[in-house]
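A single protein chain has been removed from this complex, and every other one stays in its place.
Order as written gives the chain letters A, B and C; numbering starts at 1 within each chain.
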Amino acid sequence: MHSPLWPTPPKLSLGLRDGDHPGPVEIRLAARSSELGRMRAWVSEAAALLGCDGKSRFEFVVAINEAVTNAIRHGTPADDGTIGVRLESDGGAIVCSVCDGGPFVPPSQRSDPTSDVGGRGFAFMAALTDELELVVNPGATVVRLRKQRTAEAHAGDA
Amino acid sequence: MHSPLWPTPPKLSLGLRDGDHPGPVEIRLAARSSELGRMRAWVSEAAALLGCDGKSRFEFVVAINEAVTNAIRHGTPADDGTIGVRLESDGGAIVCSVCDGGPFVPPSQRSDPTSDVGGRGFAFMAALTDELELVVNPGATVVRLRKQRTAEAHAGDA
Amino acid sequence: MGYLEVNYQEIDGDVRILRVAGDVDFDAAPQLKRHIMSRVDAGDRQFIVDLSAVEFIDSTAIGVLVGALRRLDANGGSLLVVCDNEDIRGIFETVGLEHVIPLHRSHEDAFAALAHAA
Partner (left out) sequence: MGYLEVNYQEIDGDVRILRVAGDVDFDAAPQLKRHIMSRVDAGDRQFIVDLSAVEFIDSTAIGVLVGALRRLDANGGSLLVVCDNEDIRGIFETVGLEHVIPLHRSHEDAFAALAHAA
């Protein structure tokens, strides 16, 4: 089932136990919306291995899916046609970075002005994570999402 | 002329000479659009002291003005009614951080849907700087703008 | 290659039930949109969209529902969501959409709300 662009993530087969927090895991996926389902399965498994579960994990996968969908819809893939997704631990949180190789295109410069179908991605990401970071330069757009591992440690109503 | 909310920036009176790159300078300003002119004068002077001049400096001030305008229009001031602006050197670049105390409000959730008058701020910031970073959590919105000191070292048409 | 299934059911004259199952993401949202909009274009006005068998939902799918709701609203129609999947309900609640799209736990609740509104 795994194409070369979709390698089995290295850490996913290590049989880590609860409490172990492995290092960063990363995949590159073809910039096609038909890849979203497999991306979510990978991200969900990786988040679980990094200690994120339950409601927190579901919300995190939804948020990450928004960032990857944007990279596919609005971004520019790397030369090999892929975009990158990376998860890593950072203290009590998990950080996911979604990266494509193109500049950010502000909504007002898009040719299809936002219809009722669009324009909610960043609102979802912000509501479903503890911190959202967007880094933009002419050669890359990186979205970084931070999520506390467990709902209890959540920043909540801060 | 300087209110307590608008202190003379500490480093601006040190008589630094060309080539000296002082540490971070920071001001807090009242979140009112009538403060924008004074903010620009301060930022322009601070950028010059940090070694940024000419076209680069003018573009940087325009970009920073957009971030501060957004903090005033859409952001939430700190408890004392202010927002923060900070400039510092980082290698060959200057980094400016504009910070308010509220969550990011995605355009699609605003009550006044973007008219022809709005919606260009981030496009300006991205076009006029070398890197734009937006960090958002429930208690703060920070915009970080990076600009090469001189037009020659500019990332340019990358 | 997401899995999506949409079933359509007519109930006592006016109300239409759309049962959605699978992953409603950006890949599948156009399919959901076609299903709903073809029924709206055909003149149906009262919709219960049952998301209980949905395993994943994204902002474009919710955008499709909001778009249909706005169109129906403007013509005196309505659209309610029924969902007993807590994960999916949680998304609606966390992003603050339960105030935009009425969200019910059961068909009984949804019918009661429709009857109340009529």
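Note that in this section contacts are C-beta pairs under 8 Å (C-beta built on N, C-alpha and C of every residue); 3 or more make two chains touch, one makes a residue touch a chain.
Keep in mind it's a predicted model, so treat the numbers as computed, not measured.
Need the list of shown chains touched by the one chain that isn't shown.
For the complete complex, the undisplayed chain touches B.
In the complete assembly, which of B:Gly23, B:Gly37 or B:Gly139 touches the absent chain?
Of all options in B:Gly23, B:Gly37 or B:Gly139, contact with the hidden chain holds for B:Gly37.
So that we can see where the missing chain sits, which residues of subunit B does it touch?
Against the left-out chain, subunit B lists 33-34, 36-38, 40, 55, 58-59, 61-62, 65-66, 69, 72-73, 115-121, 123-124, 127-128.
What we mean here is this: only the chains that are shown with their structure count from here on.
By C-alpha centroids, what is the most central chain here?
A
What whole-Å value do you get for the distance between subunit B and subunit C if each is reduced to the mean of its CA atoms?
Taking the mean C-alpha position of each chain, the two centres sit 44 Å apart.
Find the geometric centre of each of subunit A and subunit C from their Cα atoms only, then give the gap between the two centres in Å, rounded to an integer.
Centres of subunit A and subunit C (C-alpha means) sit 26 Å apart.
Quick one: which residues in subunit B touch 2 or more of the other chains?
There are none in subunit B.
Hey, what residues on subunit C touch two or more of the other chains?
none
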